[in-house]
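With one protein chain held back, the other chains of the complex are shown just where they sit.
All chains are identified by letter, namely A and B, in their written order; residue positions are counted from 1 within each chain.
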Amino acid sequence: MSDAAAAVQHHGPPQGFLRKYVFSLDHKVIGKQYYGLALVAVFTGMFLSWLMRFHLVWPNAAIPGLQWLSRVGAPGGVMTPEYYLSLLTMHGTLMVFFVLTNAPFAAFGNYFLPIQIGAEDMAFPRFNMMSFWTTFAAFLALMTAFFIPDGPPISGWTAYAPLSAVGPDAGPGLGWGQNCWAISIALFCVASLLGSLNFIATTLDLRAKGMTLMRMPICTWAWFITSCIALLAFAVLLPACLLLILDRIAGTSFFIPAGLVVSDRLQPHAGGSPLLWQHLFWFFGHPEVYIAILPAMGIVSHILINSMRKPLLSHKVVIGSMLSIGFLSYMVWGHHMFLSGMNPFSALVFSFPTLIITIPATVLTLIWLGSLYGSNLQITTASLFSLGFISMFVSGGVSGFFLAQPSIDIYLHATYFVVGHFHLVMGVAAIFGIFAGTYFWFPKMTGRMMNETLGKIHFWFTFVGAYCIFMPFHYLGLAGNVRRYSSFVDDFMAPLMPVHKFITIAALFTGAVQLVFLFNLIYSRFKGAPAPDNPWNATSLEWTIPSPPPWDNFGGKHPVVYHDPYQYGVEGASADFIMQTSPEKLPEKS
Amino acid sequence: MSHANVAVESHAAGVMEERPFAIPSSKLVMWLFIISDAVTFGAILFAYGYVRNASADWPTPFEAPSIWNALLMTFILVTSSLTVLLSLRAAQTDDRRGAFNWMLVTAAGGTLFAILHLREWMSLIREGVRLFQNPWGAPLFGATFFSITGLHMAHVLAGVIALVVVALSYRAGRHTAKHIEIVSLYWHFVDVVWMFVVPLLYLMNMKH
Partner (left out) sequence: MNPAEKSRGMSTTYAVYVVIMTMAVFQVLFAFEAGPSLPLMLMLAVLQASLAVMYFMHLGQERPSLVLALIPYTIFIFFMMNMIWSDSVRLLHMRPH
């Protein structure tokens, strides 16, 4: 192959439906595919949470049609306690892997990372396509669990051994349901590996002339750091899943201790340790939290700067904080295991970096808030969701201080306090980041504007609704309400039922509001006002090209970058904002 | 490598930022894959250490023949690392025939390694070692041994296939010295993993 002959194009314009929309090599199509997959997963996951919330407050009421989903799990439409756990597992797995990892990182990253650095495509388009289709196969493998007679596994998204490892004896869904789960997650690890390799190579090697590392937008940095984390975090989950599959299918016993009696049967396993699974899982699991939240932080910073019309207080400190979050994310996994029977000394060791990691997170928050102070913020749906992200991140993050301390965690562990904490700080916050990104980039992705009025309605109801759902979780947890129970009808938890009723109503309502978003998305795609190239007067490279971009992004041209990414409100400049590609000389700062 | 990556590899001079590491993207990706895979092997070896530590009756069955066999396998694998370097050197000095032949020698070394390994497996199986059963003690011995060496052997076999494919495309003129270098990186990595597998799985489990 001759290097000189191939100056400009990776691949010609795609021909035919399959190459164009299905097995496309175009990073933009792949980004949209990831987004579509995340959309399917998020609505499925949300629907599951509806079913669970409904069951919690009306445990004996039949849900019409549920018996069709599973005859064993929901006879006559009333779900069994086990089926509640099955739905819980699927809700968690779908949301963590297929929504929080896929949407802000793989979907937006795929679409905008190459454009923001001035590249025509990812470094390895074929890897990119394989990465998506492997993720899709993982999704199918997971969804297959719904169609197995005894339903999806009941072991939760963390698949704690020995429950997940001993097989069908331990309960419904732990036969082939759990196998589907393990296979799905192993596939997901491979897909993530391919994706993160591609992201790192693209960011480092395909930057346009003048796009130095420090001139990359903050969200490009966030995707880059995230892919560095994902590269090695998923590498630990993969062997863990392989060993779990061996335990389940080949009769080994990495995660199962000796003398375990399950369902009155002595298990033919000996010598393993359930703690080993927790160590391997959380070694991946905690970095995973930051894989979900860092891209959202990047997206939100990117949008807020645009809405404030001025850069953040410090570009370098933001990037440094994200880097140190990435570094520290590997040192804290044990804080998930304070009550697992882990060595109490380790608990102390893990608690310290867990508290340290709040420092870069706080620095980021202070930089956002400090930059907002005195700025002339333009209220768009995207900037509202960005503010909402900061609000959720702070509210959820503060409860992390409590959970980080082993002594307090003894009381709070496995209560609704934890559920409230991680739903706010990682779930809702990252979802708000996804919403912000969607409202901000939709014009670029489709060439049409989203409806701002519907968007603002969507924001306010979602914002208030999310607090109505997840704030009371903290109070429930403090009152001793345990998580993963399928009903609270007796004992000390019965007086908490009114709170649960309130939460369920809020959840049903907030979920319904998301249909406004879905409607807005579909309606604007076809009937929205046509979008100009740069509707937000933004400076980064994605706004220098047509909306939607042509298949080779820059039309065969090579952009040249002259400025830092966020030149807003520069004194003495010809305009309020200076594009990164504008050759205009900036006046010297005096 | 297909034509899809051609432009990226050419990295049109003067219109893009310099690569920070001054190596082709495909080589960077191979390095990143290697550290990721190293962590995968690391995690599974740590898991082995964990269950070994936690078992009171961990068997140490390997006698001299097994150890010598392992040493022979080390010799073959390290030598094949040398031959792939010879191939790379031949390719870099435009000795196309030499490069192709050394690649095939390397692939043959990998195959021989896998055969010796299978012989080792078969002899263990004849002695009664199963995935979760053995005549000496903790049943997890077989599980760790077969899973770790199995994962390594899967890497060896994948490497042999990659070597043959790259060798054939090199002869057909589709691949260059650069591709031989990238596949050689992977092959050395398989070698490096083996350097940890021998002491941890064989020598630590030898009869004494």
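As a convention for this text, a contact is a pair of C-beta atoms (placed from the backbone, for glycine too) under 8 Å apart; a residue touches a chain by one contact, two chains touch by 3 or more.
This is a predicted model, so every value here is computed, not measured.
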Using the touch definition up top, pick the residue from A:Gly210, A:Pro257, A:Gly320 or A:Pro548 that touches the left-out chain. A:Pro257
Which residue from A:Gly118, A:Pro217, A:Pro311 or A:Gly334 sits in contact with the chain not drawn here? A:Gly334
Touching the hidden chain, out of B:Val15, B:Leu86 or B:Leu151, is B:Leu86
Since one chain has been left out of the picture, which residues of subunit A touch it in the full complex? 228, 232, 257-259, 273, 275-276, 279, 283, 327, 330-331, 334, 342-343, 345-346, 349-350
To test your reading of the contact rule: which positions on subunit B touch the chain that is missing from view? 20-23, 31-32, 35, 38-39, 42-43, 46, 49-51, 53-54, 56, 64, 67-68, 70-71, 74-75, 78-79, 81-82, 85-86, 89, 92-93, 184-185, 188-189, 191-192, 195-196, 198-200, 203-204, 206, 208
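The working rule: only the chains that are shown with their structure count from here on.
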In whole angstrom, what separates the CA-based centres of subunit A and subunit B? 34
Note: in the complex, subunit A contacts subunit B through residues 1, 3-11, 25, 118, 120, 123-127, 193, 196-198, 200-201, 204-213, 231-232, 234-236, 238-240, 242-243, 246, 250-254, 269-273, 276, 279-280, 283, 558, 560
Write out the stretch or stretches of subunit B touching subunit A in their complex. 1-12, 14-17, 19-21, 25-26, 28-29, 32-33, 35-37, 39-41, 43-44, 47, 50-51, 54-55, 131-132, 138-140, 142-143, 147, 151, 174-176
